[in-house]
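Every protein chain but one is kept in place in this view of the complex.
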Amino acid sequence: MITAERKPLAEIKAMLAPYRKILVVGCGTCVAECASGGEKEVGLLASALRMDAQIEGRTIEAHEMTIDRQCVYEFIDKLTEAVGRYDVILSLGCGAGVQAVAEVFPKTPVVPALNTTFIGETKESGLWVENCRACGDCKLGYFAGVCPVTRCAKGLFNGPCGGSKNGACEVDPDSPCAWQLIVERLDSAGRSDLLEAIYPPADWSKQQGKGPRKIVREDQRSES
Amino acid sequence: MKAESNLKNVLTQHNFAVTAECGPPKGADPVVIQKKGDILKGYVDSVNVTDNQTGVVRLSSMAACAILRQEGLDPVLQMVTRDRNRIALQSDVLGASSLGIRNILCLSGDHQSFGNQPQAKGVFDIDSIQFIQAVRRMRDEGLIIGGEKLSEPPRLFIGAVANPFADPFDYRVVRLGKKAAAGAEFIQTQCIYNLKRFAEWIRQVRDRGLDRKVYILGGVTPLKSARMAEYMSRQVAGMDVPDNIISRMKGVDPKDQRREGIAIAVETIMALKYMEGVHGVHIMAIEWEDVVPQIVEEAGLYPRPETSRE
Partner (left out) sequence: MDQISAGLNITIFFCRQLDINQDKNRRAIEKELGPRVRFFPLPCSGRIEPLHLLRAFESGADMVYLIACPEGACRYREGNLRAKKRVQYAQKLIEEIGLEGARIELINKTAAMPANIGAIAKELLARDAKVSTSAVRSK
């Protein structure tokens, strides 16, 4: 899933300063799962904004709406009827959601309430960890299911640096050394031969070659 | 212009090599480098220049190497993959060779979060092993990554680092093997305080025959104080300072601790000299370069061999 965290209220307030009527829009998919942009968080933020305005003697209107996905047109369309009545959309979607909404409603300013953080996994309740950088060239099969691009602080392809100690990474001792995990898992899977191989430089063009990437699947496209 | 690497000559002529580390200043003053070069000249075979070590901005390693060249020393250009992508790295490899720099040490580099630019983007386009392989191919085949041909290949003696004290321990020698296979010709190790563990590592190195593929220079850093020993033991990842070293430093009066640190360094070098598979020492006297001549003399490694030069 895509994870995100709410921005500090002061930053959100600064972006909303010129506007009075705010449509606060949540997303029911990834950011709901990571408790940053779902219906509950929309409620919390809208409530905080309303009270904050009241304390400061301003009047605002903050209307709450949460759609299933902010990154898919069919769901964004559910906002169409309401959008015209508001000065601004405050999106609690990820960066993709914010941009998709902005694209659909070019006349209404859209501001982000979240900082989109990473692609990750819900490790346990209340703990999300990054484990994919969407490099476009997955090599997990060679690394025992542990991504060195993401989980090694230096993105090393050819083994642990000198800062691996007692299974922890020197950069963040609370994080396991990805290479310690890779070495252990390949050993226990009887594939330590993979540890001897030299991996050639990565093809980063698959990640950032010609600007934004796109996937085209003709079989999925409509004729119109 | 000296055509060959002095370090390479010393090693290929079966001498026990001595290199030292020189940290460039946090400023644009070339005199600092010249002074450090003057101190080391004649006492070491080559001088490593660190590349923005620990992610702290300093005068560039390449420029400092060029200055040392002018002073008649044989510099080892340290290059990390943290700050430059493959375009810049390969370009600097060519640049270094054109300036008469004949040794390169390829590293990934300390993570940027440790330095004074923690908000910098860490590049890590390629890792140290991929970098070694690229330099080797540039030199031997005249080809850059992707296979394009160079008009003139760089002339460099290629080095890498090894940390026998990091984990996972048994993988350390595998990684050294990868560096040798990638094309490294000499290896400089992390500072050695735990000789027992180092001896175990070098045994594994010999078992794999790696000591016949690469020249291994053991790292030695003289301790300035008991506090430094404790700090390195506790705060510096990948550093193994055993308790007996710390208590030995603590056991002497603070004003004599430097003397004790030098004594430990000399003893370590003597032990390394007689360890099969070790081909030299690399003295990293951090901001204490002027102690190097004394250590080299006390370890019986002075004068340095004259190698044939053009």
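Order of writing sets the labels: A and B. Residues in every chain begin at 1.
Everything that follows uses one rule, which is that a residue touches a chain if its C-beta (ideal position, glycine included) is under 8 Å from a C-beta of that chain, and two chains touch if they have at least 3 such contacts.
Every value quoted in this text rests on a predicted model; they were computed, and no experiment measured them.
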item: In the full complex, displayed partners of the excluded chain; value: A
item: Touching residue (missing chain; options A:Arg20, A:Arg50, A:His63 or A:Arg185); value: A:Arg50
item: Residue among A:Lys40, A:Lys78 or A:Lys123 touching the omitted chain; value: A:Lys40
item: Where the unshown chain meets chain A, residue by residue; value: 8-10, 40, 43-44, 47-48, 50-52, 54-55, 57
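One rule holds for everything that comes next: only the chains that are shown with their structure count from here on.
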item: Centre-of-Cα separation between chain B and chain A, whole angstrom; value: 41
item: Of chain B, residues touching chain A in the complex; value: 82, 86, 108-111, 113-114, 122, 124-130, 133-134, 145, 161-163, 165-168, 171, 174-175, 177-178, 181-182, 190, 237-238
item: Complex interface listing, chain A residues touching chain B; value: 153-167, 170-171, 177, 179-180, 183-184, 195-196, 198-202, 204
